[in-house]
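One chain of protein is taken out of this complex; the other chains stay put.
What follows is chain A.
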Amino acid sequence: MKRKHSRSKDLTAENPFAVIDKKEKNMKQYSRRGVLKVIGLVGLTSMAGKMIPLPRANAAMVEPNAALLANFIQVSRQLTLHETLDNTVSEALCHALNMTQERFFEGLTQLKTLLDANPDWLEQPVLRFPEAHVDAETLAKNILGGWYNGVVGKGYKAICVTYINTLANKAVSDKLVPPSFSYGPCGSWAKQP
């Protein structure tokens, strides 16, 4: 099927609706294979629910090396209290956070330093960093959001990194499967979980 998508570009200046089109066009779906080839990971990777052109997005970013990835895994262990975390998801989350957060690795290093220096912060019932470190608290919550809901970033920059492998799904896996997966034969859900 041929499309003349260039038409909307011509209309942008005169048609306010074309602005909407431009945003929607950013939600265009790219092939999962193409994305994974670039990112070198498994998992579901999408922006605003759809794939984005990663080479362009990555152009000006620091690539995670082994040390940065190790920092990410250590911080993730501290926040989730999971000693073992899926390596593939770790790497995918690290890449995705780097794509969606400005100066991610700088913030990650700062967060790691803070958590190492203040172990009592992780003994509270909820995350509550001192006022001066509100950005670090936000980053910690974003990292947790990636692990537990599989999504990082907001709005048009939101990326779904993983679905079935979220820690929230794993936390309830003795009772529930993720929506769109099956319970079994018709009525198998009728008994008490």
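We adopt the following convention: contacts are C-beta pairs under 8 Å (C-beta built on N, C-alpha and C of every residue); 3 or more make two chains touch, one makes a residue touch a chain; residues count from 1.
In the analysis below, contacts and distances are computed from a predicted model.
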| item | value |
| --- | --- |
| Omitted chain, identified by the protein name its UniProt record gives, among "Lipoprotein", "Hydrolase 1, exosortase A system-associated", "Choline dehydrogenase" or "Response regulator" | "Choline dehydrogenase" |
| For chain A, the residues touching the chain missing from this view | 1-5, 7-8, 11, 15-18, 20-21, 23-25, 27, 29, 32, 44-51, 79-81, 122, 125-128, 137, 140-141, 144-145, 148-149, 151, 153-156, 158-160, 163, 167-169, 171-172, 175-176, 178-193 |
